[in-house]
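One protein chain omitted, others in place.
Up next, chain A:
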Amino acid sequence: MTTRGWITLAVMALLGVLPPLFFLTGNPFYLDLATRLVILAIAAVSLNLILGYGGLVSFGHAAFVGLGAYAVGIPAHHWLYTGWGDWATMGYVQLPLAVLACAVFALLTGLVCLRTKGVYFIMITMAFAQMIYYLIVSIEEYGGDDGLVIDTRSQFAWIDLDNPLQLFGLAYVSLIVSMVLVRLIVNSRFGMVLQGAKGNPDRMATLGFNVYVFRLVAYVISGAMAGYAGALLGNFTTFISPEMMDWSRSGELMFMVILGGASTTVGPVLGAVVFIVLEEVLSHFTIYWHLPFGLLLMAVVLFVRGGLAGMFGRKED
């Protein structure tokens, strides 16, 4: 196995074992922190598919996360206040709804965004995310910019998401599944085309690939995965607000991917770990933690080619 492979294993093992240990030894706060980390890592892994492997710098990924959270919050809201049946609180309804809603949103926006390139692509993905943001803000029923309290978590027969350990467990397993899934996709024939189109779209077109369609499919997969992460995040915070979709949130996800190492399996997870830990530590010392944090990020991006994961082994491992 490669160095990178061992690091992946080690990171995932620590991430799976340490937080529950903290919880069981009377430090529930660290489990909370880890749950948020793992959920954001899923979103970062999904972003890595298009940003890292597809070369598509999407600046609106938080919109999918937010949308996924609202797919949990909105049915739960109607269940409580407008008499929707118990089905509206069921996980088997909410999670697929989150995935589907985001897939549709990704398809509709992707059709437009992917017609553009470079800076225009960045701007237009951001614009669509802000559109959703303002749409939610304008809907009073769902709390507008005050946000919406999720009174009840997604209901499953076999798992109780009110139990912090079980919620963490679901998030952790989901992260592993999402990592495996992205890795399979990337190494598949579809993934080869996606990566080829990142390296040389003109060549791919002359070979006979309709690059636009391949990118669109990747965009939809990525958005749907982020929606799933959003549904978990809604269950974790039990509160959602449009702020979750803000462009700065999208920026954070991008930083995680780039900081950790784009187009590597473990990169987005490493990025999420460093991001959450630093945010936690630095915000203890100063409320102006964004500045040193930003400087550090820039240092990594500038001086460590390929991000943290890039320091170990070849890029494509």
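The rule is short, and it goes like this: a residue touches a chain if its C-beta (ideal position, glycine included) is under 8 Å from a C-beta of that chain, and two chains touch if they have at least 3 such contacts; residues count from 1.
Please note the rule applied: contacts and distances are computed from a predicted model.
Colleague: Assuming one chain is omitted from the figure, identify its UniProt name from "ABC transporter ATP-binding protein", "Probable septum site-determining protein MinC", "Glutathione S-transferase family protein" or "cytochrome-c oxidase".
Modeller: Choosing among "ABC transporter ATP-binding protein", "Probable septum site-determining protein MinC", "Glutathione S-transferase family protein" or "cytochrome-c oxidase", the correct UniProt name is "ABC transporter ATP-binding protein".
Colleague: Out of A:Asn27, A:Thr116, A:Asn163 or A:Asn187, which residue would touch the omitted chain in the full complex?
Modeller: Of all options in A:Asn27, A:Thr116, A:Asn163 or A:Asn187, contact with the hidden chain holds for A:Asn187.
Colleague: In the whole complex, not just what's shown, which of A:Pro96, A:Pro164, A:Gly196 or A:Gly251 touches the removed chain?
Modeller: Reading the full complex, the residue touching the unseen chain is A:Gly196.
Colleague: Pick from A:Ile139, A:Leu207, A:Val281 or A:Met298: which residue touches the chain that isn't shown?
Modeller: Checking the options A:Ile139, A:Leu207, A:Val281 or A:Met298, the one contacting the hidden chain is A:Leu207.
Colleague: I need the residue numbers on chain A that touch the omitted chain, in ascending order.
Modeller: 184-185, 187-193, 195-196, 198-200, 202-211, 214, 217, 315-316
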